[in-house]
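Heads up: the structure comes next, in structure tokens.
Left out: one protein chain. Kept in place: all the others.
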Amino acid sequence: MAKQIITPVQKRFSDVDSFMHVNNIWQQSYFDMGKTAFYTQVLGITGVFDKLRIITASTHTDYYGQVRLTDDIVVVTDVSRIGTKSMTLHQRIMCGEKCLTESSSVMVAFDFETQQSVAMPEAWREKLADYLIHSEG
Amino acid sequence: MAKQIITPVQKRFSDVDSFMHVNNIWQQSYFDMGKTAFYTQVLGITGVFDKLRIITASTHTDYYGQVRLTDDIVVVTDVSRIGTKSMTLHQRIMCGEKCLTESSSVMVAFDFETQQSVAMPEAWREKLADYLIHSEG
Amino acid sequence: MAKQIITPVQKRFSDVDSFMHVNNIWQQSYFDMGKTAFYTQVLGITGVFDKLRIITASTHTDYYGQVRLTDDIVVVTDVSRIGTKSMTLHQRIMCGEKCLTESSSVMVAFDFETQQSVAMPEAWREKLADYLIHSEG
Partner (left out) sequence: MAKQIITPVQKRFSDVDSFMHVNNIWQQSYFDMGKTAFYTQVLGITGVFDKLRIITASTHTDYYGQVRLTDDIVVVTDVSRIGTKSMTLHQRIMCGEKCLTESSSVMVAFDFETQQSVAMPEAWREKLADYLIHSEG
């Protein structure tokens, strides 16, 4: 069974908009925290200050329910596709058993010196395989 | 030819992250400003405090290039689909003739009293038709 | 010796600006998390949805050093003044033994039904006394 990275989220009062729920842009920020945790814990990189970085090519997000300030939520991150130069991260904002928001992001390996996308290291591909979900694989 | 709503964006220093470009979450915020302008100028509603509101069901965003602090950008908003209860807004962050980011959002008419999605008013559908792009219609 | 509320901070990538440190506005947000923790843990209120709320009259902040993305920081909150209708919260962003930023906020008890500032309940004043620092008391 595929492994997952689970990231608890510390909400901020300013995340909540006048609809009394967490604004969509901050939900994207929660997914970013999940990505950062994934890079650190799975790939052993920060993805930020390294020569080889990971950039976002595209995201798709489905909003199923509202995230309230008092909801105890986590971001669950796994992998739905492993390509040569890119991978697709699959992420969910979960409140208990309930999925409030689901997002997929195509992430590309990018060499900041040559400013070009490059093949992901084989070491990454091996580590990613543990987190690959089969239903969407 | 389809009409468009063009919204200039006032960037903020805090929009820019340590990669020296506008962080993706703030690009989503720019698209939100385009949506607000569209609702006001095309539908004549604020979408915020009305009984009949418009909520986001899903978004898909493609990142083609970086948005720099000094780039003079606008958000261009038009319509790629008009449904019964929902419409798809098509949006682009443009720097001159160059499209840096492109996004589509499925927006649903939502009655806040009954907390249910509802059919869009016929008056909306007529107004939306002027902004419908044909290539993706 | 005065008690303190210590609040660990989960930083976000978007907190960091192009100077490669946490932008000042997000440091204010960290102080807000400390205030929320203080209200909940000391006063037993959320301060948000209650009839009797706490609003900010003024803040003064001194920036001594930079907060980096990788710094392990906490917000330390105590009380420097207990008035009749207001209190002054004293807060510091600490990285180990080092104080990076220090802030004082005059917070006023506010009745949202009458829209007027009111005397703080005696129960609050008793609880606040445990957190009153003497050097600035």
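Note that the chains are named A, B and C in the order they appear, and that numbering of residues resets to 1 at the start of each chain.
Keep in mind that, in the parts below, contacts are C-beta pairs under 8 Å (C-beta built on N, C-alpha and C of every residue); 3 or more make two chains touch, one makes a residue touch a chain.
In this text, all values refer to a predicted model and were calculated from it rather than measured experimentally.
Novice: Could you tell me which of C:13, C:26, C:39 or C:131 touches the chain that is not displayed?
Specialist: Result: among the candidates, C:26 touches the missing chain.
Novice: Mind listing the chain B residues that contact the chain we can't see here?
Specialist: Within chain B, the residues touching the omitted chain are 9-10, 12-14, 29, 32-33, 36, 48, 69.
Novice: If the hidden chain were put back, which residues of chain C would touch it?
Specialist: Contact residues on chain C toward the absent chain are 18-19, 24-26, 28-29, 32, 48, 55-63.
Novice: What residues on chain A make contact with the chain left out of this view?
Specialist: 13-14, 16-18, 20, 23, 25-26, 69
Operating definition for what follows: only the chains that are shown with their structure count from here on.
Novice: Have a look at where chain A meets chain B and say same if over half of the interface residue numbers show up on both copies, different if under half do.
Specialist: On the two sides of the chain B and chain A interface, the residue numbers are mostly the same, over half being shared.
Novice: How many angstrom lie between the centres of chain A and chain C, each centre taken as the mean Cα position?
Specialist: For chain A versus chain C, the centre distance works out to 31 Å.
Novice: Just give me the whole-number Å value for how far the CA centre of chain A lies from that of chain B.
Specialist: 23
Novice: Using the touch rule from the top of the page, what residues of chain B touch 2 or more other chains?
Specialist: Expected reply: 18, 25-26.
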